[in-house]
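First comes the structure, then the notes that go with it.
Complex shown without one protein chain; remaining protein chains in place.
Going by the order they are written in, the chains are A, B and C; count residues from 1 in each one.
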């Protein structure tokens, strides 16, 4: 029995291959997480268990997709980066995006009982949406990552101050919000310190800087302290200098490694340790200390 | 602290709004399910528990997304249909696709222990990819659904015969495959009956016809036996006649229901029973008995 | 000498095939025609020669592209319609669009001396941009055409009144504009009639209704007066009734005519007379009298 009579419907499928030689970022976001965090009583402004569950799910995604070179998470969002030479799924946008979203969701639900043993999930279940964006240059990619990390900082400073006013200062949400209208970073630091003896710099790095997830190879590092650095996010202008740590974007066709070399490269990536760090990714240090992230080549 | 320095990266996001007035089908597929089914020892050719888990996950998706009008599943794939007037997420392809894939994955992992209590999941976890395709006319949509159901029939007849040869006939996979090369449906039916006393018509409908998931409203049905019918899939040519049961495609702009009416309509859909049936969706009966599926209006 | 070293650049070409079973409208617009009409002293509010040149160029396009079923022009714009079953250039958007724009431009420049014998073209030359839009249903397509014709009417009534105030009433542009702020159609009709003895209904149909270009076949027409009708544009609500004159949109795959039949059909279209008419295309009459436009089949 042939299926040809109906098969014409396949002609309606439209291709969605992402432009070659561009960095692919898939950002996923929790759907309706405002209600979700209320339902499961997430702590405010940051719930350590919830953040670590996000990171653990991202770890799962990194393990199942060795093509990913780095990821960055904050709050209920995570950005996953494929190298510009990546050819996974022929670079089909929907396939890349849905695979990441699906794998992340599976791990999130699977690992939930480990992080919230006393709050079993019930429908409606947590879910995530996602989209792919491509960036032509390493500078664009790093600016994207910087954008997310600056956003993390801005939001966390705001939320920390807001919840201090509510939880410690006794204000209601409306009053706290009003108090913060028009304040600058310095003002919020001042409120925290003078009224609640909170030194924002001493807040946990996971809150202030978000979570960077990457593969680490056991080689002598040129920046041994990178993982523990706690320096403040530098002024944005600091990153305008030329990138020095990544291969030039003027590469032509992807260098075709021999098949053996490709396979060896892949194996090294599969075996690499996956590290979750809460560090600055705006300045060059992070990238210079781990040249394999932007080169896409395991050391 | 302003984020404007990096915010230019948002300009790289490209819109992916699906053409208005078209039926949106999101089809999802299990990723690497060949290995997955081996790992968890799914029964061949069909594993009832695995199929019912798929259906239960689809049920979860239908409940969380009242905009969906119908879904159809077979093996490790499921197709979800949004009405042509649907405006959910402004019809953004990535948002619609990832939400379905994510929700399905969450339910699949969440419900797994209920269907496979003796085989706890371990990483790598099950995941699904998906894509959206739009169809301009109800005829195209129905032909898509027919395409999947014919595919179900073709594959199931093949698999049933193949596994009979292996499990009952003692052939190895290679020999069974060879035996089936070039056979027609009638030949396979004959092999099943003459050699294994299997009457293919008596196989469960879930295997032969797949699973249709839709909302049911408690109204006097014009086709009371629809859910139990077990008629063979009709010859493909039977469906070439004009569709008689759905509203014409020549509709202009979506009729703007009053806001109250829209809300009432939505509420009825949310409250409707979700039914999983194993019935023919190629002929007109299914659609004529449930005019709300193609009209998009709750009765 | 092989070219393979550089040929990888072809992989950056992205497909742009338009969704099957949809009506393709390519609308082109004069680029910078405000300055252009000043340079060549086009008459205001309408320049007959300029409009007839547009129509002649559209006629050239219709002759060179027999796949086009109808076109509609007003001012410096023209919309060309390919049937939903059209497979020209595999429905590639850029190819369809650029071919129409290029052919139109060639004819416009080629025919210029015939319509403006005393005003030879000099650089910068006239040019047009264009884009393709697809419509899933015949109702959508007809609403598109109606949209353009209503626009023609609105603009022409405004321009006729504006230029009467300027040319006959002695107002400067600013004063004329101010006079028209907030006026309804009835007000403009009244200004024209009471102050300038102009009955708008007596204005030429080409100005009021634009130009419809289509193929005519010498068959007994069921609406013999269609070409000469001068009835006012009907109230918009008149077109909400169901379309009765076109084939249902619920067609499945394009009926594959035999090769001979397709060839014969094409030949008839090539030989058909191309007609430019200034008539209503909002109501059903136009379409009912020429069923081949929406059916795509030469009678």
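Just so it is clear, contacts are C-beta pairs under 8 Å (C-beta built on N, C-alpha and C of every residue); 3 or more make two chains touch, one makes a residue touch a chain.
From a predicted model like this one, the values you see are computed outputs, not experimental measurements.
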Among C:114, C:131 or C:178, residue touching the chain not depicted: C:131
Absent-chain interface as seen on subunit A, which is shown: 19-22, 84, 134-140, 143, 240, 242-243, 246, 248-253
Residues of subunit B (touch criterion as defined above) contacting the omitted chain: 8, 11-12, 14-15, 17, 19-21, 252-253
Subunit C residues touching the omitted chain (full complex): 1, 3, 5-10, 12-14, 16, 28, 31, 60, 63-64, 89, 93-95, 97-99, 101-110, 121, 123-135, 140, 143-144, 146-147, 150-151, 153-154, 184-185, 236-237
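Methods note: only the chains that are shown with their structure count from here on.
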Interface composition of copies subunit A and subunit B: same or different, split at half: same
Approximate Å spacing (C-alpha centroids) for the pair subunit A, subunit C: 50
Centre-of-Cα separation between subunit B and subunit A, whole angstrom: 33
Where subunit B touches two or more other chains, by residue: 134-135, 140, 143
